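Only one protein chain is missing from this complex, and each of the others stays in its spot.
The block that comes next holds chain A.
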Amino acid sequence: MDRKRVPGPELSVAPLVEYPSDFKRWTPLDEIRHDPKRQPEDMRPIYLKTGLISQANGSAYIELEKTKLACGVYGPRPVKKVGQVFSGKGVLYCEIKFATFSCAKRRTNIRDPQERELSQILSQALSPAIQLDKLPKSAIDIYITVLESDGWGSCVAAAITAASVALAHAGIEMLDLVAGCSAAYIQTGPSISSSKDSIAASRPPQIFMDADLEEEKYEQGAIVLAYMPSLNEVTHVLQSGKAEGSIISQSVEHCMEACNKIYAVMHHALLESINDNKEAL
């Protein structure tokens, strides 16, 4: 813990929360999703808007119900860091920061290993779309702040989506927009508790698109896919946990379909930003 900033007691205990007597925690045994209105293949509604950060060259804000993050793009700027060698290609630098209050547990101000990994994932997912060879000796910086996190997978996916919209908003040449989508494999239904082993094992897990935090607690595995819809090319796949090959390829298909839907939202947000510009003039 960061003792300079938090002069709190050494040992702390979580507050006791009294739930109403009819409160029931969601479990996959219910065979419905955490949000009962959603079908397994449904995503949460997306709110996407560009141009919220006035100082940045391009910016975007995305909200999937309780997953909220802001993204700012700076550059292209000349590389002037000492010790960096000449490169004929541009450099894409990404940084994801979880706000200290964004998760159930307080995050530190210092960059933790998970944030560093997410930043790498993000730059791997976005760099195939950016024509970096057209930007020699320069660098692009992408900064993302997660304001509220409702599930790890959806956070990564939203970060990819928001970052590519912000890049487009900054007027950086790209081959295509990159849409990000996540899915979780969850074993549902009463078979888990009633059978000893055989039925539960043979029942394939359900693929829940865009799982939220509550659902993620029960996942067997998860996938995050970054996809360029109009080029029909996948730029990054991040799969964790275990699942049969058929489930994985099925969820890749599902994610690609969902990405096409996200693409429409991204398109709309960018068109809107042009209209805003016109009005401002």
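Just so we're on the same page, contacts are C-beta pairs under 8 Å (C-beta built on N, C-alpha and C of every residue); 3 or more make two chains touch, one makes a residue touch a chain; residues count from 1.
Heads up, the rule we're going with is that contacts and distances are computed from a predicted model.
Engineer: Absent chain per UniProt: "tRNA (guanine-N(7)-)-methyltransferase", "Palmitoyltransferase", "Ribosomal RNA-processing protein 42" or "GTP-binding protein"?
Structural biologist: "Ribosomal RNA-processing protein 42"
Engineer: Touching the absent chain in the whole complex: find that residue among A:106, A:137, A:203 or A:217.
Structural biologist: With A:106, A:137, A:203 or A:217 as choices, the missing chain is touched by A:217.
Engineer: In the whole complex, what residues of chain A lie against the chain that is missing from view?
Structural biologist: For chain A, the residues touching the absent chain are 14, 25, 27-29, 104, 113-114, 116-117, 120, 152, 187, 192-197, 200, 216-221, 240-242.
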